[in-house]
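Since the structure comes first, as structure tokens, the remarks are kept for the end.
Apart from one protein chain that is not included, each protein chain of the complex appears where it belongs.
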Amino acid sequence: MTEKSRTVSLTKRGFNFDTFMWAFVRLSALAMYLCAFIGLGGALIMGARTQMNLADIMRWMFMPNPNHVLNTNIPDIAPWTTVFWKIMGSAIVLFATSHGLYGLLSVLEDYLTEPRLRRAMRILFVLLTAVMMAIGVYIMWTS
Amino acid sequence: MQVTLKISRYNPEVDKTFHYETYTLEAEPTDRVLDVLERIKGQYDGTLSFRRSCAHGICGSDAMRINGRNMLACKTLIRDVGEKITVEPVLGLRIIKDLIVDMEPFFDNYKKVLPYFINDSPLPEDGKERLQSPEARLRFDDTTKCILCGACTTSCPSFWASDEYLGPAALVNAHRFIFDDRDQAAAERLQIVNDVVGVWRCHTIFNCTVACPREIQITKAIGELKMALETGKLD
Amino acid sequence: MGLKRNVGLVTGLRYQGKGPMLTFVLHRIGGLGIVIFVATHILASFLGGPAGVFVNTIYQHWAFQIVVFFCALFHAINGLRIVILDLWPKLIEHQREAIWMEWGIFFPIYTIAVIVILRTALGG
Partner (left out) sequence: MKTHQFEVIVVGAGGAGLMAGLYASKTAKTAVISKLYPTRSHTGTAQGGIAAALGNIEKDTPEWHCYDTVKGSDYLGDQDAIEFMTSEAPGIVYELEHMGLPFDRTPEGRIAQRPFGGHTNNETGRPVRRACHAADRTGHMILQTLYQQCIKNKVNFFDEFQVVDLLMVDGKAAGVVAIELATGELHTFHAKAVIFATGGHGRIWEITSNAYALTGDGPAIVARRGIPLQDMEFFQFHPTGIYKLGILITEGVRGEGGVLINGKGERFMSNYAKTVKDLASRDVVSRAMYLEMREGRGINGQNYLYLDVRPETVNKYAALDGRTNPDGSPYTVTGEQILKKLPDIIDFCRTYLGVDPLTQPMPVQPTAHYAMGGIPTNIYGEVLLDENKTVVPGLYAAGECACVSVHGANRLGCNSLVDIVVFGKNAGLHAAEYAQGASFVDLPAAPEQPARAALETFYKGDGSEKVYDLANEMKHEMFANMGVFRIEEGMKHALAKIRELKERLKHVKVSDSGKIFNMELMNAWELQNLLELAEVTTVSALARQESRGGHAREDFPKRDDVNWLKHTLAYAKDGKVELKYKSVAITKYQPKERVY
């Protein structure tokens, strides 16, 4: 009767793209929750309650880009354009593009199982994710 | 009471595709759907074909779609499904005739996960049983209940999308051995299920858990496999 | 001999998976909705000019906001449920309750948001 805990090492159980992405998708979801709540908290501290309508707060939460407050009648734009918010925005871009495109990939992979097609789709996914991330981050730091 | 059954019919020797036929007959609310099917076959239409054996939910022969959801015909009473009943074969497997589907791909997937006990270490010297604590035995109790009826696998949208996906039933049986502390091939099985058509095609939809006539927590078992792959822990 | 196993989208959707399957379908729809929305949005901002303006006017429309907000909120809350159940498989035994809780959280938030969006959009 063995009561010791049973473990299987990483090399024995295998580690692959799917193993990584499964954990990544879940953790990135939690990370985006965190970012959104920081965004909401930040917006409220900066006075969003009196300055912004709900839709704009939402947009700020999910993407703390000053573009998302420009249309609002905000007296002082400065606190909305700091490096901190640029980093926050970039983080969301990174998480959201990879999370979202991987979601798209896994929907496709449910149906398209031909191994070569699958490899091609995965390469495309990595490339597309990189490009989208670059675009997103570029916008974030230049606007 | 009067019940009306709309049954999916397909005779491979005549038909190009399936069609529905409707039968109306007397039944008791406590009759099983299987009883009614038997009566239709016996009294009205001998050509109606379906599998059945034990008639009380243990052999797993008669998984079919009743009112659009996978069930065992022998574990479904008329009073639970109402007077208008639609009976169709399960989804995702080739229909051979009427309600009979080709189970071979299902069993092939089952066989892929090494669904048998592997322990090559010497037997206890007294020739008696290998010891196992009641707690360790309880760890995989739920998944030993599987009767391989296929209700779970054929309810799974991922399996509908592609039958390369091992499917819930195969994963349940992988779980049964991986979490048995007497077994020594957990690593091999984990490698097998650690595949794009293994556990990772499970999207936590819960159709399998709902469909399981043995009330196995299938999604939970698959979830435990995923966490075992992420953490390496089998407790 | 025999019919092919193909399960069409309509056949699949007609499966009576009820509550749990509905959340899965909505999760996919929501996720795809967000992907499409965000992708076009980023592209539009990158391109700027008339194309960007065009996209902006669409996504600022109240009806579009209601739809996208449904996608985002449902995907987020349902996703959280799945993340929690996935990371703590023991909790999966309570999956039915989890779905009720999910709707219990989703509906009030979504209703309030819709009312606010409508009031802002229509009430001026």
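Letters are used for the chains, namely A, B and C, taken in the order the chains are written, and counting of residues starts over at 1 for each.
To be clear about the criterion, a contact is a pair of C-beta atoms (placed from the backbone, for glycine too) under 8 Å apart; a residue touches a chain by one contact, two chains touch by 3 or more.
All figures in this text were calculated on a predicted structure; none of them were measured in a lab.
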{"item": "Among B:T4, B:T24 or B:S53, the residue in touch with the chain that has been omitted", "value": "B:S53"}
{"item": "Missing-partner contacts on chain B, residue numbers", "value": "11-14, 30, 32, 38-39, 41-43, 45-47, 49-61, 75, 77, 96-98, 100, 103, 107, 111, 115-119, 123, 127-134, 137, 140-141, 144-148, 177, 180, 182-183, 215"}
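Here is the rule we use: only the chains that are shown with their structure count from here on.
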{"item": "A-B or A-C, whichever has more C-beta pairs in contact", "value": "A-B"}
{"item": "Centroid distance [mean C-alpha coordinates] between chain C and chain B, Å", "value": "31"}
{"item": "Chain centre separation in whole Å, for chain B relative to chain A (CA means)", "value": "38"}
{"item": "Residues of chain C engaged with two or more neighbouring chains", "value": "86-87"}
{"item": "Residues within chain A bordering two or more other chains", "value": "none"}
{"item": "Chain B residues touching chain C - in the complex, by the definition given at the top", "value": "10, 12, 17-18, 65, 67-69, 91-96, 102, 105, 155, 157, 160-161, 163, 203-207, 209-210, 217, 219-220, 223-224, 226-227"}
{"item": "Chain C-touching residues of chain A, taken from the complex the two chains share", "value": "26, 29-30, 33, 53-55, 58, 62, 67, 96-97, 100-101, 103-104, 107, 132, 135-136, 138-139, 143"}
{"item": "Residue ranges of chain B in contact with chain A within the complex", "value": "131-133, 136, 157-158, 161-162, 164, 181, 186-187, 190-191, 194-197, 200-201, 203, 226, 228-230, 232-235"}
